[in-house]
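Dumping the structure here so I can ask a few things about it.
Missing here: one protein chain of the complex. Every other protein chain is in place.
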Amino acid sequence: MASEPHQDWRFKLHEIIYESNTPAGKAFDVGLLIAIFTSIIVVMLDSVVSIHQKYGDLFKTLELIYSVLFTIEYILRLISIRKPVKYVFSLLGIIDLIALIPSYLSIFFIGAQSLLVFRALRLLRVFRIFKLGHFLTEINFLTQALKGSVRKISIFLLTVLTITVILGSIMYLVEKRENGFSNIPESIYWAIVTITTVGYGDISPVTPIGKFVASVVMLIGYAIIAVPTGIITHDIALASRQKKELPESCPSCSREGHDTDALFCKYCGSSLYR
Amino acid sequence: MASEPHQDWRFKLHEIIYESNTPAGKAFDVGLLIAIFTSIIVVMLDSVVSIHQKYGDLFKTLELIYSVLFTIEYILRLISIRKPVKYVFSLLGIIDLIALIPSYLSIFFIGAQSLLVFRALRLLRVFRIFKLGHFLTEINFLTQALKGSVRKISIFLLTVLTITVILGSIMYLVEKRENGFSNIPESIYWAIVTITTVGYGDISPVTPIGKFVASVVMLIGYAIIAVPTGIITHDIALASRQKKELPESCPSCSREGHDTDALFCKYCGSSLYR
Amino acid sequence: MASEPHQDWRFKLHEIIYESNTPAGKAFDVGLLIAIFTSIIVVMLDSVVSIHQKYGDLFKTLELIYSVLFTIEYILRLISIRKPVKYVFSLLGIIDLIALIPSYLSIFFIGAQSLLVFRALRLLRVFRIFKLGHFLTEINFLTQALKGSVRKISIFLLTVLTITVILGSIMYLVEKRENGFSNIPESIYWAIVTITTVGYGDISPVTPIGKFVASVVMLIGYAIIAVPTGIITHDIALASRQKKELPESCPSCSREGHDTDALFCKYCGSSLYR
Partner (left out) sequence: MASEPHQDWRFKLHEIIYESNTPAGKAFDVGLLIAIFTSIIVVMLDSVVSIHQKYGDLFKTLELIYSVLFTIEYILRLISIRKPVKYVFSLLGIIDLIALIPSYLSIFFIGAQSLLVFRALRLLRVFRIFKLGHFLTEINFLTQALKGSVRKISIFLLTVLTITVILGSIMYLVEKRENGFSNIPESIYWAIVTITTVGYGDISPVTPIGKFVASVVMLIGYAIIAVPTGIITHDIALASRQKKELPESCPSCSREGHDTDALFCKYCGSSLYR
């Protein structure tokens, strides 16, 4: 009985931190969003030599403040949730933790300075806020559609990789070391740059035969880029159909596949909505 | 009774300026189109140093004439429309106004010379003419389809941006300042150039590890470019289905969603076509 | 009665030249294909300085032979067809003629030498042969699907062009002449190179603001490339459905929209196939 006000306090905190239905919850989300974005901007600006020389100390102080703020937030998250262990090992919990670590490492190790870059991982936390917003349905829809594509896309990427390894090896033979294709990994890098139509131009074929092979690579890349698109388009269409069909098995004969607006089961005639 | 001929005159003017059913209306549209395109060409040519030195004065005179013409047109639009205030604050009205401002600014301020570039915004006015042509249905169809995609596309772009920030930061660590990745914003710029498969080659990885990370970025970009395509294709298909289903609510129970070939309402059994 | 053997000879010639059901017709097609491809290769090789110096005279002779051959073929086509005038002004007839002209021009005018390049247009004649082969159905299907997209694609291209003109003008302001954006047409060229994700790198942004604008252009290009894909995918699906649905209006009540395998009209119950 004595712990009830405490529980109440924890419940309120949970509502503020994890949900966004209340004004306080919304304010917290907006504040977190601002903190994340400004902290990322600090990381970015700090990497520019001329700005670092001028405002380096300010950035250090700001970073310290951000670290303290995010640490407090992390602790509050741990306190206010029912199953803190489950949170720590959830995807979002791991991201929250990883985004915290580099700041602390840089305090204890001087060599870990470069790890500060991983503070950019904080940006991933933005998705936490969107997960709670109106975008949830769309995100769910997209992830469901893409899940169905993962296997097909990975077969596709394996095929592309095999093609690049073989074509890269051929180009290494054709173009020789003098023309920038100095070894097979380099040639494979070129093949990937070409087949994905990025085309930096840091390495490009010089001999006529090399240019011919390169043209073939490009046309292959041009034609097969259509494959993942076709796969994903198809799976988005499938996911969209399934979304509609979810509450559809007949409650009396449990057969599926009714129209989304049907009122009665078309197999046994009993009402679909009792 | 006395104002009727005036009203008649205003009605005729409206027909000429805003519609294109009459020969005069069509002639006005064609004239406006020519004025817009030639004025844009003047802006373009005037920016070329050698041409500016030769014909700079001619261009100035032409620009003055265009400014006067577009101002007259704008005033006529205001006069001939019933609710001028509504027009001024409509999307097309704002574009019309913005396209006028730079010319006048350059008269009063000498420093505003560079704003002349914004005369290029006049090109947007071309869509006004198409809005009145046969393209209306297609434009409506496309905008309706894309409206449905906006939310999904923005989630996609946010994901891409997060990926580029994180990969850019990693590349900054991997490639170091000497190789062109001089700071994190620069590295993010590189990541965007790479993931969108633009690939200028002004910054490109030099170290083997950098090339490996770059290859991963490219393959990711290659695979995920399919996502917005899938989304938009799906939403175009949806929009096309909805277009067909428009006149479909039952006249007696007003429920929607009937098959395109249904004759009777499937909810209440009354005829859909009375 | 006397003209019958002549007619017969003309009919046989027509069969050989215009059709490919007979062995002679097939042999003619294969021969024409070889003549077209080898003549294109001659044009190509002749443009290479080192090869031209060695075999220039041989190429000249070969070109003369090709010209004579294609002229004879053109005359035979005129003779063997029933309505020669209609052929001359048909798409294929015009291509046949255009492919002939440059050779003759170069005989009469010395300055017309450079027009020889237009002999490459002969390649278009390859489609004549495919039109007669098994590919006809596929070509018909594709052209029908693309016809439906033309209007939407042109709206899309107009939008892209407007975006490039406006963004090109902005970049001209942002990057200034020193950085390669020497005038607005040049900047528009850069915007097109960027938004289409070609990315030569001959002009690329140098200032931080320029790089930021460029990143926005790239992400726009990345997102909107999906639009034409969506349009064409949709129209291919439509064309495929229409192909199946062609013979579908009920012969008794003339209403459309029956399933492709329906035997009886679903509106009036009479047989669809009498």
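Note that the chains take the letters A, B and C in the order they are written out, and that residue 1 is the start of every chain.
Basically, a residue touches a chain if its C-beta (ideal position, glycine included) is under 8 Å from a C-beta of that chain, and two chains touch if they have at least 3 such contacts.
For clarity, every value in this text was computed on a predicted model and none was experimentally measured.
A.B. asks: Of C:62, C:121, C:206 or C:219, which one is in contact with the hidden chain?
C.D. replies: C:121
A.B. asks: With the missing chain put back, one of C:29, C:175 or C:235 would touch it. Which one?
C.D. replies: C:235
A.B. asks: Considering the whole complex, not just the chains shown, which residues of subunit C touch the missing one?
C.D. replies: So the residues of subunit C touching the missing chain come out as 40, 43-45, 47-49, 114, 117-118, 120-121, 123-124, 126-127, 130, 135, 138-139, 141-142, 145-146, 153, 156-157, 160-161, 185-186, 188-189, 192-193, 195-202, 225, 228-229, 231-237, 240, 260-263.
A.B. asks: Please identify, in ascending order, the residues of subunit A that touch the omitted chain?
C.D. replies: Spelled out for subunit A, the touching residues are 151-152, 155-156, 158, 162, 165-166, 168-170, 172-173, 177, 182-185, 188, 194, 197-201, 204, 208, 211-212, 214-215, 218-219, 221-223, 225-227, 229-231, 233-234, 237-238, 257, 266-267.
A.B. asks: So which bits of subunit B touch the chain we can't see?
C.D. replies: Interface with the chain not displayed, on the subunit B side: 197-201, 229, 233.
Keep in mind that, in the parts below, only the chains that are shown with their structure count from here on.
A.B. asks: How many degrees of rotation carry the C-alpha atoms of subunit A onto those of subunit B, rounded to the nearest 5?
C.D. replies: 90
A.B. asks: Need the central chain here, defined by C-alpha centroid distance to the all-chain C-alpha centroid.
C.D. replies: Chain nearest the overall C-alpha centroid, as shown: B.
A.B. asks: From the mean C-alpha coordinate of subunit A to that of subunit B, what's the distance rounded to whole Å?
C.D. replies: Computed from C-alpha means, the inter-chain centre distance equals 29 Å.
A.B. asks: So how far apart, in whole Å, are subunit A and subunit C when each is placed at the average of its C-alpha atoms?
C.D. replies: 41
A.B. asks: Where does subunit C touch two or more other chains at once, residue-wise?
C.D. replies: 197-201, 229, 233
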